[in-house]
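Excluded from the complex is one protein chain; the other protein chains are retained at their positions.
The first chain written gets the first letter, and so on, giving A and B; residue counts start at 1 in each chain.
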């Protein structure tokens, strides 16, 4: 593995899953493995779980970590080639990525979708330019259209909790007052399609995800129908892909409530957090015993740790 | 000890004081004790001494440290239960506290008083909600109404410097251009009342501290009378508790000057820092040999280290 930006970077998902499960049991077993290795974490956007869990994962491996809020701590970055940089931007991503590579053995980078430039977002402009100019392996800490560490943690969670060989997993759109990226949803679909689950997506009309992610997956515009007999209900808001970046109005009835969970087969509730309570999900559901949100957050550490360990091993 | 938010969390103050004194002599003696343990430091508010001394204390014990400016780095936090979170706040403290607990063995949290909501401040709303939902021990790095690590460092300082069995300690209000919390003053009173000192509080009328802290303590509105024969003069501004959060006007004569120190018995000057020179205290006094402000700051490390070590020991 030379980078980790999508499930496509992984040769053997089951091997990585087994590694993560073993690390969860013995987090410090590879403590000497990261000696003299440095992880640089670059945040273009806010982060709590990713920031802390990835640091923790690296420290569990004995790595050193340097964290940088790149806009606040450093210089405004130029992405375009050939620009005459005589206005705002102060440093080209070409230099930034190559320079940071000199100080780090692995670089993690978080960057959100613009939600204005659909083509740029879906081409992963920032992430891919960074990777192009970086000299060391790069890990996505959430990019414009994918959040692979989250999805891997979600897979670890479902794997640990499931009681059926092929559980029914429903990814359902949920309301939100602000326009959010499609990254978590796209990524979850990508990982679930490669797992032994029965995946159904539920979203309002006009909120279908990008077809390159959902081709072949059952998509329903009726949430109740989708939730029927579900084993896992993954709620998440995303803004429109078609009418790019737009939010839905008067769709409050898509909130996950206790009543809706009763349609499921004693379904477990999942969300990547942060979550707006009583907008995305009712207090009753997220506070219930069937809520897996804390387990998901906990598994972020072992997802990141497995990925970092794999990158360190493959580097040798 | 399961948390450290007040002197009330300590079973045996003398034992903790002895521990701190020993750590000051041999700071690295317990270096292996914190191996594979992680301290998370969460700042809702600015910090210099607390930020650096608590990091240093944890590293002296071999712990790993993750520091986060929670508002700037993460998400805006919701404190109220049952809120429909469809406006500003992005993450409920319920999730935040539980999630961060997954990545840390001990969490330190700094949060200031609102100085608007007296009831909420004095109920320690933020700190207590965080503790309620946290799954690991929590240390206060200053809360709305208390600053126990500062007071413990003050105790260590007085203990090291005192030449009498029961010294006279005067806590005096001092002028300040902005409204400040009562936390340092409340906390100092709490710790001194439990120590073998003769405690006197001096403040202008209208600036009496909350009665639950001062009941039974001599409070004088005449600063000169209070300073008479003092061994230690602890200067600190606080805004009004009665007229909550208001600052005093035309009270410049409460500044600690060389003339006032002459009323004392060669008294030592103390302040928690940061201090506004020539407003709270004259240059002459803070720069004199009798000033203990740097010793106080130095003892912050050993106060924090003793508390962290005790928490780690009691966890086992």
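For this structure, a couple of remarks:
The definition used in the following text is that a residue touches a chain if its C-beta (ideal position, glycine included) is under 8 Å from a C-beta of that chain, and two chains touch if they have at least 3 such contacts.
Given the structure is predicted, the values throughout are model-derived calculations rather than measurements.
In the complete assembly, the contact with the undisplayed chain comes from B:51, out of B:3, B:21 or B:51.
Shown as candidates are B:82, B:177 or B:216; the residue that touches the absent chain is B:177. The chain omitted from view is touched by exactly one of B:83, B:257 or B:298, namely B:298.
One chain is missing from the display, and on subunit A it is touched by residues 36, 38, 40, 64, 66, 68, 70, 72-75, 78, 81-87, 89-92, 95-96, 98-100, 102-104. Of the residues in subunit B, those that touch the hidden partner chain are 27-28, 31, 43, 46-49, 51-53, 55-56, 59-60, 69, 72, 177, 273-279, 283, 293-294, 297-298, 301.
In this section, only the chains that are shown with their structure count from here on.
Here the spacing of subunit A and subunit B, counted between their Cα centres, is 39 Å.
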